[in-house]
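Left out: one protein chain. Kept in place: all the others.
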């Protein structure tokens, strides 16, 4: 994964108010963490936890927050910026363009495109993709082995990684990134127990994603029973997340890996849900709520509330309960002693 | 997703004892929830939670339970049935037939079918499917990019959605629905630690599913170490469920999303396991047991028992514990006060 950037080139990618301290005259040929960086590498302080590693880092170039007050060593340069992590992202964007350039438009001869599909001449349809009848593909990239179902729509600027499935009638918004193996528009899980068997409830709705949505590898989003399962603008979904039928997720939410959202639940804007958390069905999660990893949400949550635990309670109470649970052995002992001392006094 | 149904057509799909109240003369062109329905839409009351929304709904046609006693507004019709949710399912079955008709029999020229595979002329083998040597495909549908391994069998009436994998020697029963990306017959997870390394235990068994089984998107069912991992008739498995080697699941069970069942566990008939619950290995779960979402089952469960918590206990006890846990801060305070008051009295 080779690249070579001059210091000058790096500076052009950073905000204009960058402050340089120290001196480095070679090329930057790698990016590494503070502790593993070697000469020629660029590194950064993005998490306070690693603060003490800056001083001993062998990185030639280090991105630091404005208020960092140490001194670089000989031949090393510190670049102070508002947000080192985001500045690094800007640099990585350039590296990504070099290392993983977007493929050229056009359809690979091995792709199976139905004559009734509408595919933009600006679209890339990679090897062994399937685009079914009535589907629309705007100026998007289908990398390889992707399936786009009947009457589905893939909007401009969207990138479908290998083996993504977009089901019939689903609509993917602009600039989405659907990671390998995710499934958009599988049947919702709906049955009625009639005549001693679970009778399938046909799921005739779809999935709609707004602009700038990311969906992680092997995540699944079910089509609605009717109407739409909906993912709002700018929401980012991690790997192996499960979103059931008729769920609505608001704007700019973060759903971390292995989260599960049950049917018909509505999630507001700016909600953050930690890894492996689960949300029961038919609930409302208010704007800006923060749900800790592993939490089990069984009641609706007010806007701005922080929740933790299984079943979840307000985070402050839950944290208190955790501390006290660990004191239970002591409490039981104290209680036994107290009972005994009272008993013995009564017998006096 | 356009369709147009006359009221007459809708009535034909409902049970004969339907009661009509009110009047509507137009066409039904959509299905929507009570709160989002517009004129021309059909809606339904399927969950008591939404009872109050019936009165203000703009739906032209509303499916209601027999005992609903409100009155429709002008130009609106109420259709009272035993089970509104199931009646809606009957209507959606018709819509599904219109919108997502089953593909025609025959093999797509891009499919790779081994000359030693036996494929029924009534089967549909969609684009870019692979059917390996010795496999049997009856009158089933393989939608696209499906993999059917050597000597595997796909029975009549079964529908394999895009990118399903059925491993070597596995048998899929009649009328199964395998949703996109699910994997039937991956190797079981078995190792022996010998000579300082985990030595793989070859998994030479298979997976067998009975009739009317559904498996959700990206779910995984491992082949047995030997013999069969077995899924019983009418059992419905949601997305991202993991079933380990040698598990036996009975008839008419529901396994909700992200459930995990460890190796060699036996699950009875009619068991319901809520989302994200986990069941340890080598256990027996009795008929009709209900396991709450997120529960961790570490001991066998008697038939008909309701379990909750991690590790799980009987649901009534668990619910009591949850209430008392939230009173722990108060209990510790009361205890401190009591100790102090007793101490001070002793010093008197």
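Chains here go by letter, A and B, matching the order in which they are written, and residues are numbered from 1 within each.
In this text, contacts are C-beta pairs under 8 Å (C-beta built on N, C-alpha and C of every residue); 3 or more make two chains touch, one makes a residue touch a chain.
Quick caveat, the model's predicted, so the values are computed rather than measured.
The missing chain, though absent from the display, is touched by one residue of A:128, A:208 or A:273; that residue is A:128. Checked against the hidden chain, the listed residues B:181, B:232 or B:268 yield one contact partner: B:181.
Note that of B:31, B:130 or B:255, the residue touching the chain absent from this view is B:130.
Seen across the whole complex, the unshown chain contacts chain A at 1, 30-33, 36, 47, 49, 83, 85-86, 88-89, 92-93, 95-96, 99-100, 108, 110, 126-128, 144-145, 161-163, 177, 179-181, 212, 214, 216-218, 234, 236, 238-240, 252, 254, 256-258, 275-276, 293-294, 310, 322, 325-326, 328-329, 331-332, 335, 338-339, 342.
Listed here are the chain B residues that touch the chain not shown: 110, 112, 128, 130, 132, 145, 147, 149-151, 163, 165, 167-169, 181, 183, 186-187, 189-192, 194, 196-206, 218, 220, 222, 225-227, 240, 242, 244, 246, 258, 260, 262, 276, 278, 280, 282, 296, 310-311, 313, 317, 320-321, 324-325, 327, 331, 334-335, 338, 341-342, 345.
One rule holds in what follows: only the chains that are shown with their structure count from here on.
For this pair, chain A with chain B, the centres built from the Cα atoms lie 25 Å apart.
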